[in-house]
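The complex appears here minus one protein chain, its other protein chains still in place.
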Amino acid sequence: MSVSAPTRLEAISPIEATLTARRSRWARIRRFCGREMLGTFGLGIVIVMAIAGLSAEWIAPYNPTANDFAAMTEPPSWAHWLGTDQFGRDLLSRIIYGARTALIVGLSSAFVGGALGLVLGVGSAYFGGLIDMILQRFFDIMMAFPLIIMALAVVAIFGTGVHNVIIAITIPLVPRCARVVRSSALAIREVPYVDAARACGYSHARIILRHMVPNVVAPFLIMITAFVGQAILAEASLSYLGLGVQEPVPAWGLMLQGGAEEYASTAPWIAIFPGLAIMLAVLGINLFGDALRDELDPKLRNR
Amino acid sequence: MLTYVLKRILFVIPTLIGAAALVFLLMRLIPGDICVVRLASGGSNVDARALATCHAELGMDRPVFLQFIDFVWGFFRLDFGKSMWSGKPVTAEIMARLPISLEIAILATVVAISIAIPLGAISALKQNTWLDVAVRVFAIGGIATPSFWIGILSIMLVLDVTSAITGHPWMPPIGYVPIWKDPIRNLSMAFLPAITVGYRYAAVSMRMTRSAMLEVMREDYIRTARAKGLINKIIINRHALKNALLPVVTLIGIEFAFLIGGLVVTEQVFNLNGVGRLFVQAVQNQDYTLTQALVMLTVTVFVVTNLVVDLLYGWLDPRIRYA
Partner (left out) sequence: MVFKWFLAVGVAASLAVTNAWPGLAAETPKRGGELTYMIPADGGPSLDGHKEATYAVLHATAPFYSVLVRVNPDNPASTTDFVCDLCTEMPTPTDNGLTYTFKIRTGVKFHDGTPLTAHDVAASWRKIVSPPKGVSSARENNFVMVDRIEDPDDTTVIFRLKFATLSFMPALADPYSYIYSKAILDKDMHWYEKNVMGSGPFKFESYDIGQSVKGVRNPDYYHQGQPYLDGFTAIFAPKQSVRVDAIRSDRAALEFRGLPPSARDQLVKELGDKITVQESDWNCGNVLTPNNSRKPFDDVRVRKALFLAIDQWRGAAALQKIANVRTVGGIVFPGSPFAATKEELQQIPGFWPDIEKSRAEARRLLKEAGQENLSFEMLNRNVDQPYIIVGTWLVDEFSKIGVKVTQKIVPTGPWLEAMRAGDFSVALEANCQNIVNPIADTGRYLPHDRYSENFAYHNDPVQVALYDKMLRETDPAKARVLMREYERQTLDIGAHQMMVTWWYRIVPMRSYVKGWKISPSHYLNQDLANIWLDK
């Protein structure tokens, strides 16, 4: 309950109500920023990343996949702010376009994984019994199964490319989300009004959507933000092992593979900048996610 | 309680069989043939008769169903067969590489615990001060940074720094010797990967310690103790820390299980002849028997660790037992 919400009992005009609500929303956001400086900082990084990804065509100085054999492994200079890689491609442009790849991979994996996890977790909790038992075992297997085999299988069968990396990364996220969602949903299931609703003849879908899902939204959202960060890191690891996105697509993880290590001593900027980009992006996302959790967690609210 | 334990143990079996079926299926779905990879000299030239001999030798011309039965039955008998790539028993291949992976995992855990618990506790106690913020950023840095990137940079740093100072660049030894034979050589090989892995491990544990401490500090009995006038230090050591440690310990246990499999990338970076690297090799060579055995090993460790942690939790915290 927001402190500045109107407490007067008399009716208030619609205009006044809207203005108060808007004011209180702004006030809430301002308070959030003040309290959670780190979270705001994180959000700022995420916004910068999003802008870079969305407007890459306009702000990137060079074509990220154009080889320029006259300018191979050049150190940072006025022509190339972050230097060039071994093909002569501008690193700044590749990092800007890489933000787009990272966001696509991160957001897609997180949302698809989260959505599937939500459905499976809630369904598992709601229906219980045999379905729950089977799904639980399924989750166990998926969580224990090493990511690299899954990724290799996906790559070998479907080929490389952004879509297939997303598939490979999404798979381990589903059971993790489902587990958390399930335990939150289980708490609701025991509440009497669910049985009452069934007795009234409400359909499964309505009960699930109306009652169970809203209760799990908070931990779910927090988990999604964590997933985005994990997905970006997973893409980096997979690309490093050669199982992720492929040349010449600009992706931060891919930029750290191959050439980066080979030139680590002679052209360290090839290895340093993409790694920094990954670190900052995941840092920002995690800081924001932490702040979000702190904000939404009722126990910690009355500080 | 007994039924709970029995049920949990029983549930392990379908998980293992499911994992076995999954890895069996996945490996055979991947296009490619270990015999071709093994015999392909000069890029892609493979002798046809040699290929046929190889297939017969490895039993790859037997019906798939029989191969699966052999695999599962062998697993329960603890007979994992021979590696398709080298012909040596799978157990021998794994045992030759387990020591170094275990050593890194244990050293990383030591590093993690010795950093995480004190720093996490301090961060919780001095919440929202600059110290807390610094520790939190340090922790999130550990989670946000790709471990292989840290590895690459650290190797480069050590080489360049030693080169600048002594004129002779230093690099950890590339041949493994067990710690009892030559502890200095062994540790100089292990310290960089241990720190790299340990940083991330510490970061996760630090955050957990902090949030667990925070939660415990708000508990009523802590407030009561404070009201009673107990000194803060005693409160922390005797009550808060002990109770906060429960989720931390479980987290450390779970992360350790992840660690063994997660060493894949680290071992690539530091060129360690460990289980993670064996994993990558086995998968890329399409060595079915070895990959299957390794996956089952990873899954079993994971499942058993989870089981132990669950049971421990249930035993230590009576509230959960009756859920």
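Note that the chains take the letters A and B in the order they are written out, and that residue 1 is the start of every chain.
The criterion applied here is as follows: a contact is a pair of C-beta atoms (placed from the backbone, for glycine too) under 8 Å apart; a residue touches a chain by one contact, two chains touch by 3 or more.
Fair warning: this is a prediction, and the values are worked out from it, not measured in the lab.
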Would you indicate which residue among A:D140, A:E235, A:E261 or A:D290 is in contact with the undisplayed chain? A:E261
Pick from B:V5, B:A21, B:L39 or B:L245: which residue touches the chain that isn't shown? B:L39
Quickly run down the residues of chain B that touch the omitted chain. 30-34, 36-50, 53-54, 56-57, 85-88, 92-93, 96-97, 152, 155, 159, 163, 168-171, 173-176, 268-271, 273, 277-278, 281, 284-286
Please output the residues of chain A touching the missing chain, sorted low to high. 65-67, 69, 72-73, 86-87, 152, 155-156, 159-161, 242, 246-248, 257-259, 261-266
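Basically, only the chains that are shown with their structure count from here on.
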Where the CA atoms of chain A average out and where those of chain B average out, how many Å apart are those spots? 24
Show me the residue ranges of chain A that touch chain B in the complex, using the header's touch definition. 38, 133, 136-138, 140-141, 143-146, 148-150, 152-153, 156-157, 229, 233, 236-237, 240-241, 253, 256, 260-261, 264-265, 268, 271-272, 275, 278-283, 286-287, 290, 299-300
Would you mind writing out the residues of chain B in touch with chain A in their complex? 11, 14-15, 18-19, 22-23, 26-27, 29-32, 133, 136-137, 140-141, 143-146, 148-149, 152-153, 155-156, 159-160, 214-215, 218, 261, 264-265, 268, 279-280, 283-284, 291, 295, 298-299, 302-303, 306
